[in-house]
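Left out: one protein chain. Kept in place: all the others.
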């Protein structure tokens, strides 16, 4: 069976993401990568917690002065929803419905973009309203590094999913690209996992003080 | 076993002694472990060389043996662990440092050690005096230390008296040492050194520690305290030197022991009792020749030190004058 | 890796069956999503309502985050499915290292 063979609903297997050896490898390898990413983000969280509110002067703003609930709430809702939309995309992939999958992926990308846009607005806000910058204090460095790393992951995920959508728009689903879509969606969920901790640890705990 | 007043194998204080005892204990255990291995090793190599083409029996393992060589090491480790943990807590016990009398004074001898590229400052907060490069302590009692660094990390170590502790840049570390009068040769000082890589002259960031009986120590403290303002030089030459010093050097170097500037702003070793110290810049023998060489070009003696190029070139006459002045800086006799 | 392919011999029947199963799973996904949103809301409310003490709120919202992550991993990312033994092992190992790291940075690093 050739991996890029034209597929039909009849031939489409139940787990298209791990039919070939390559696919199984990719699936497993990607999970391991996520295991490593867990440690990577834990390291960033640890740094943030160690340096939270650690500023050189007493007149500088701290976490509880900076963060506001509404914006974070909206961002959280957007990103959580994008997780659901990507689940929908995978649902349609399993049913061999390429069109619907693309649509749901498209929605995911749009939501991701909204999230990024808000994040940029947020950073801009802190810089201009509070003078809270990457270089103004250790707290600033740690905050922007942690949240920025997450943002960079979002941006990379968007590029990745978009590339996949464009590349395969003409070809449709097959056993060669199904695993690619699948791991991209895993990646997207993982970004969401990280965000759950960011909004909890950075924003909510920051506001509690 | 190395040089007295330097080697960890010639302990001269409670901390070093305890550490030495632990070393001996663990060395004995280690030698025993190695002996067991060596015996098996030799037997194997002698007995089981290949003699013919027979295929030996393929043994899978042996539970009894495996249990033995799991349990015995566990026991050995426990034997080392107990004194280790006990001594860790003992060495970290610095409560006495903060124990205040009713009038707010502290009985314990406390020294604030500030490490800077590449010199040491010793401040006695309870006595209100500061000295540099040569630590002075009383014998036979615990001396408590507050350790901090002003630029990069250093590490405070007097091998013969006890294990080291780091001078971090962001927090004060505390520990204590004790100097045994029994092991102190009055003509020798303890060698102390920086044990953390801190730049080119890390190797030369040495200091000395002078352990005095309590009475002599008290005498030294009161002599130091007596210097209230910079002493005026007595000879002409020295007076010339003092003038130069007051022009070019006083900005960094203090010559009074009660240094008013905040600790972070003290840029150079305090020279109040320089003439009585045994060393220059931590490791050069204190004599006129070395002093002149040092002042002429500190860079050759301590690459990367912070004094180089901070004052103009000195003429030979100026050097003579400065030397006379500096050598005269004494607080005792 | 076990192959979860189901086979009755008749492709049409299979497809119907699988579709139904997928749809059912999707329904579960939507339910977990709703729960996640709910948990998020509680967390935000707990913080917004300023009467609670931090000693209560912080562990509470951390717990909520933990639950959410379980939803993500086990439902959205299918970690509960068969064939995820190795991923599970390595994710748990990663979490242990993560936990130790964070524990260290919140205890033995000072101000």
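Per-chain numbering from 1; labels A, B and C assigned in written order.
Please note the rule applied: a residue touches a chain if its C-beta (ideal position, glycine included) is under 8 Å from a C-beta of that chain, and two chains touch if they have at least 3 such contacts.
Heads up, the rule we're going with is that contacts and distances are computed from a predicted model.
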item	value
Listed names "ABC transporter ATP-binding protein", "Pyruvate ferredoxin oxidoreductase delta subunit", "Cytochrome c oxidase subunit 1" or "Putative spermidine/putrescine transport system permease protein", matching UniProt entry of the absent chain	"Cytochrome c oxidase subunit 1"
Contact list for the unshown chain, restricted to visible chains	A, B, C
Selected from B:207, B:220, B:283 or B:325 as touching the chain missing from the view	B:283
Residue among B:106, B:152, B:237 or B:314 that touches the chain left out of view	B:152
Touching residue (missing chain; options A:50, A:158 or A:207)	A:50
Hidden partner interface residues of chain A, rising order	2-4, 21, 24-25, 28-29, 32-33, 35-37, 39-40, 43-44, 47, 50-51, 54-56, 134-135, 137-142, 145, 159, 163-164, 166-167, 176
Interface with the unshown chain - residue positions in chain B	1-3, 6-9, 16, 18-19, 22-23, 26-27, 30, 33-34, 37-38, 40-41, 43-45, 48-52, 54-62, 65-66, 69-70, 73-74, 76-77, 80-81, 84-85, 87-89, 91-92, 147, 149, 151-153, 155, 157, 159-160, 162-166, 168-171, 173, 191, 193-204, 283, 303-304
Footprint left on chain C by the chain that the document does not show	1, 86, 90, 93-94, 96-97, 100-101, 104-105, 107-111
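We adopt the following convention: only the chains that are shown with their structure count from here on.
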item	value
Mean-CA-position distance for chain B and chain A (Å)	52
Distance between chain centroids, defined by C-alpha means - chain A, chain C (Å)	15
Shared interface positions of chain A, touching two or more other chains	none
Interface hub residues of chain C, defined as touching at least two other chains	111
Footprint of chain C on chain A - complex, ascending	9-11, 13-15, 18, 24, 28, 31-32, 34-36, 38-39, 41-43, 45-47, 49-50, 54, 69, 73, 76-77, 80, 83-84, 87-88, 91, 94-95, 186, 189-190, 192-193, 196-197, 199-201, 204-205, 207-209
Residues of chain C that touch chain A when the two form their complex	1, 3-6, 11-12, 15, 18-19, 22, 25-26, 29-30, 33, 36-37, 40, 43-44, 47-48, 54, 57-58, 61-62, 64-65, 68-69, 72-73, 76-77, 83-84, 86-87, 90-91, 93-95, 97-99, 101-102, 104-106, 109, 111
